[in-house]
Structure formats: C-alpha cells, structure tokens
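Every protein chain of the complex appears in place save one, which is left out.
Think of it as A and B in the order they're written, each chain with its own count starting at 1.
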Amino acid sequence: MIATSTKPVAPAATETAMPPAVALSPDEASVSIRDLVIQYGALTVLDRMSLNVGKGEFLVLLGPSGCGKSTLLNAIAGLLDIADGEIWIAGKNVTWEEPKDRGIGMVFQSYALYPRMTIEQNMSFGLKISGLPKSEVAERVAKAAKMLRLEQLLKRRPSELSGGQRQRVAIGRALVRNVDVFLFDEPLSNLDAQLRAELRVEIKQLHQDLGNTMIYVTHDQIEAMTLANRIAVMKGGIIQQLDTPEVIYNRPANRFVAGFIGSPAMSFLTGTVEGGAAPRFSANGLTVPLDRYDFDSTASGQLEATLGARPEHIIVGNPASGTDDGRWLWLDGKVRLLEPTGADTIVWTELAGQPLTIRVTADQKLKVGEQFHFALDLTRLSLFNAGTGVRL
Amino acid sequence: MSSIASPAAGSRVVVARGPRPQSLTAGRIGLYCFILVTAVYFLAPLYVMLMTSFKSMDEIRLGNIFNLPQHFTLQPWIDAWLHACTGLNCTGISVGFTNSVIITVPSVILSIAAGAINGYALSFWKPRGANVLFAILLLGAFVPYQAFLYPLVRVYSTLGLFNTLTNIITVHIIFGLPVMTLLFRNFYAGIPMELFKAARVDGAGFWRTFFSVMLPMSTPIIIVAVILQATNIWNDFLFGLVFAGRENLPMTVQLNNIVNSTQGERAYNVDMAATILTALVPLAIYFFSGRWFVRGIAAGAVKG
Partner (left out) sequence: MTEPRRLRNIAAQIALTPAWLIVAFAYVGTVVWTIVISFTSSKSIPSYNFVGWAQYARLFSTDRWYISINNIIIFGVLFLTICLVIGFLLAVALDQKIMFENSYRTVILYPYAMSFVVTGLIWQWMLNPALGIEKTVQALGFPNFSFDWIIRTDMAIYTLVIAGVWQASGLVMALMLAGLRGVDGEIWKAARVDGIPAWRVYLFIIVPILRPMIVTAVVLLSIGVVKAFDLVVALTKGGPGLSTEVPAKFVMDNLFLRANIGLATAASTVMLVTVLAVLVPWFYTEYARRNRGGHA
C-alpha cells in the first residue's frame, strides 16, 4: 500500500475495466480513478470503476438520480469513504488525503454558502484556514470577484443575493483555491431555466479562460451536451458510455443511452434483424433496409432487435418532391396527436403498430387524423440487441 | 333569456350579484360560545389568584373568590417575598427566587452547550456508535426519574457533593441532555449536508466547522433551547427537592413548603402572592417569547 502512494502504478495493471472509448492513460490523466469500490453498508454503489480525466478536460457525469454520479464526485473530493481502489489527482495518490489537500475546488447544488458570513468571508474562509497571508487572500478574492462580476456584492450576505449570484459566489469560492480540478455537483439544478442557461454559458467561458480540469455532475442532458468535452453516461453505478457529446448523440452505445439522450426521446420499434449481404429490420409488416447502417458488429442470422429513430431524423413531406438517393425510407402514417412547442411541433403517429414521434417545424400544417407521408433517415438509425440492449 | 336579467316591473327577485351578504350562522355563534367558556376556564384561576393576593384575610373569609378586592392591599406580596415561613424560617420566597436563578442560569447555559455539541457531532460526523448513543439518550428521556434517583443520591454522597449547587446543576445537565441533543440534532439535520462538505473542502475541522459555520447559524434553535430549558429548570420540583439541599432549595420547592406546611391559620392571600411570584419567571418568558415558545414545544416534542 505504501508503495502505491509514492509512484503511479503501471497502466496495464489497472486498465482492464476501462471502457474502450478511453484513450487516456492514467499517467497523463489529471484525475484518475482506479478500481474504485464504494459501499453503503451491504449495498455496493460503485463496483471497480475506473475513469481517467485528461488535463484541462471538461468531463460531465450524466445520469438519472441514484446512478452513482454524485457518489463518484464526492469520492473524488474525499467526502466519502471508499471501500477499495485508488484516486489520483495531478499525479499524486490522494486516496487517503483530506479534501482540502487534494487540490480540488467544489461547487454544490444548494450553493452551500456560509449564511452568516459575507460574500468576501465566504470566499476567503478556506484560504484563512490554510494560513495564507492576508494580502494574498485579498488579492485572490479580488481577482475571483472581478472574474465573476461579484465586486459590488462582497460585503453582502448570501441571503441578499439572487440564486444566480449565489452560485457565482460558490464558483468563486472554488476559484480562489487556485486548484487544478474543479468539481461541480449539479450546480445549476436549483436555478430557473433562464438563469440556468446564462450560468451554463458562464461556466463554459470560465473553462475556456482557465483551462482547468472540470468534472461536472448533472442529470440535465442539455448541460451535458453543451458543456462537455466528454460525457460519461451512468446508470446503476456503471458507466454506460464515455465519449464526446457528438458520438453519444449519434451512436449511443446501448438502448439506455439512446433513450436518455435526446428530447423528445428516441422512438423505439421492436422487431427482428436479419444479417447477411442485405441486412434488414422487420416488424409487423414493416421492412427497413439496413445496407446504409454502420454496424458495430457484423450481424449474421436472425436476431430480436430494437430499432431507434430520433424524432428530428424523420422528415415529413412528399416522396415525389425529395431526391431519393436511397437515404430515405418513405412511409405513410396517420396523425394521432400534435404537441406544438413553439418553434417545432411533435407529431405522434404509429409505425408497425408502435408509437413513433416526429419533430417537424411549426409551419408544417398537419391535423389530427390526417394521413401523411414521412421518411426515416436510414443513415442515422440506431439498432440494439433486444436482449442485452447493446448497439449492433 | 335576457328578460330574466332585466328588472321586471314589480319583481322582487334578488339577483345574486356582487359580494355575498354576511350572515351570522348558528355555527359561528356556537363557536364563540365555546371560545368564551374555554377562555373563562383558562383565565379564571389566574384571575382568582391575582384577586386573592390583593385582599386581606378578613375579606377572603367573607367575600367570594371572584370579587374584586374592596380594600386593595399589597401587604400579602410583601409578606410573601420577605416574611413567608417555611417551618421556623421566615425569610420569604425571595430566598427561593435567588436560589432558582443561581441554579437555572448555569444549568441552562451548560446543558445547551452540551446539547449543541452532541447534536452537531451526531448529525454531521456520525462517529462509530452514534446511533446507539442517541437511542439510549432518547430512551432516557422517557424513563421515570424514580429509576435513577436513589443511585444518584448515593453517587453524589460518595463524592461529597450531595445537596450542593454542583449536585443540582449537574443533575439538570444530565437530564436535560436528551431533549437538548434531540433539539440540536434535528436542527442540524435540516441543514444541507453540502454546507458541511463545503467547510471540509475549505479545510475546516470539527471545532472550526462548529464555531465558524454551524454555531453562527444556530441562533433560532438556541433561542428555542433557552426558552425550553429555562422554563423546565425553573419549574422543576423533583430534582430540587431531592438534590438541591436545604441551603439551595429552588423556588418551587420553597413555595410548596410555604403553602402546604404552614402551621396555624393559612394565609391564602400570601400563598397566592407567593404562587404568582413563583410563576412569574416562566410566565414572563412565555409572554415575551410569543411564537418561539410554541416552536419550542413543537421542536422539542415532534420527534419525541
């Protein structure tokens, strides 16, 4: 145990559980999680999880509540006891270090500002404890306050600030620590939609300006998509997919990721896939040719499968008007329900006896009960093994 | 159909329009009767007590207890404060008042300090065995005091502390611990764990977090605790009787001695003045604390 704390372990020893998309080696990682096990009593929340976050990377941990994302973040911060494994930050084994000694700053969902201290005292509390000289403390606080436009608020109490301002103070409290790694635990979840959008931009700007490593927990896929260099989609304590937002959106690794990312959600049709030279998907009299589908694995024979199509990857119109180069599969449907959302309208229809949603622009005038034509984009479908949920 | 809305000649149909007319229903009258009767039940004793304390004994023997004093006198109050007798000792209830103050002030301060530290440690740090400790403390709040008394008397005697101020004060701390711990634990349980985590990331330890972060936030619960403990300890009779010792008898015990063991004729006016004097401190706390008092009841109680 002592040996491991002095020198990084050889990558090969710990790399086995790593998801295939991770190209980083633990040595060049800013934060490295190795075989992490976390248990609450008899319940194992995280089981042998490994994860490497690159220097200057913005990694988002995304997943539904209870997926273990906050647990993982708390473990990195040193606020949770771990059962097994190691945590490395900036090339140093910090598994047993106190939170303050890990070189991290953390921003919490409820802001967690000290209510009886002024904004200035909030930001300087940690620095004073660490015994930093007064002048240095003042300098750092001033710098962070300037960066976050908090100069006018320094003498106020948190209760006198708006939610957005409070969260900026919380970010400031992390900033003054001059650390390599920022941890965000659902920092925008307590804010209303408009503020959330504003602060999201600010955080992104901050990351661009500072270039620090940031690990950001959220259940909001918009935040994840807009902020992340890479997203780790988690469920049940397991990373389902770790990749760039583009790949996660376009090539979800399994049915859970496909359903979780995208709003409105992807429609799923159950049926069978036949492999071979002319692969196709069929369900209830519907046949979808799959020769333009990019298979992950070479499928052969027949297999129970789920076909996923995003509402925005289906077009509505007239087959004669479009230039059909084999990319579109034209079908007929009847409008069951319309959900106007302003810019877009969500059309509910049925395909092969299963519900299907299509996103159209608001100027498409459809009526409930009307027959209409639509086309699936055959290059942007997703196909999953019905049993395992894994992408085919 | 529009003809209905237009006022027909000679029609006295009332059109429902505008605010509904107020009416005093039977239920409303019954409600106020109930309120009146109960208010009398709760107020009468205080009224009678006050009236009695301003009357002479002659007037008490002749008149009825609800009458206003015909010859208003403050003599019973003076007697109660300065001359009322317990046995052969006629120094008035002022002695008990002083004793109660001497007992109550340190007991309140120390038991609140203990409760705050315990509550903080239990709700944020959860050290090993915290649940066991808390469970026993809670049970201890329910156990009849008679089950503790005799051994405690022996222990204090052995230590040479029996019937001293230290004795009665420590007993109040010991038996105030469950409620105070519960009060603060519940209060701190309502504070986001994230605040505690933020302090840890900032490098604050056990005491730093307590004094710099938690304690400054605890003003409301400290007020509640002061009200609760000051009232409880002032009103205590059993512990004062057993542990305080002859020199330090609190006001409640002395009051009971004055009223219930007078030789010769009983001076009801003096008794009532002494009773009011004894009730004065908790009553003052009650009237000045207002809603805080109710918060104390709910906070100290809700979880048992």
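What we mean here is this: a residue touches a chain if its C-beta (ideal position, glycine included) is under 8 Å from a C-beta of that chain, and two chains touch if they have at least 3 such contacts.
A quick note: this is a predicted structure, and the numbers were derived from the prediction, not measured.
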TODO: Specify the residue from the set B:117, B:161 or B:226 that touches the hidden chain.
DONE: B:117
Open item on the list: Tell me which stretches of chain B touch the chain missing from the display.
Closed with: 31-32, 34-35, 38-39, 41-46, 48-49, 52, 60-61, 64-66, 114, 117-118, 120-128, 130-131, 133, 135-152, 154-155, 174, 177, 181, 189, 193, 205-207, 231, 234-238, 242, 252-253, 255-256, 259-260, 268, 271-272, 275, 278-279, 282-283, 285-287, 293-294, 297-298, 301-304
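In this text, only the chains that are shown with their structure count from here on.
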- [ ] Determine the centre-to-centre distance between chain A and chain B, using the mean Cα coordinates as centres, and give it in whole Å.
- [x] 54
Task: Parts of chain B lying in touch with chain A, wherever the complex brings them together - done: 192, 194-195, 197-204, 208, 212-213, 216-217
Task: chain B-touching residues of chain A, taken from the complex the two chains share - done: 74, 77-79, 98-100, 104-106, 108-110, 112-117, 125-126, 129-130, 170, 173, 185
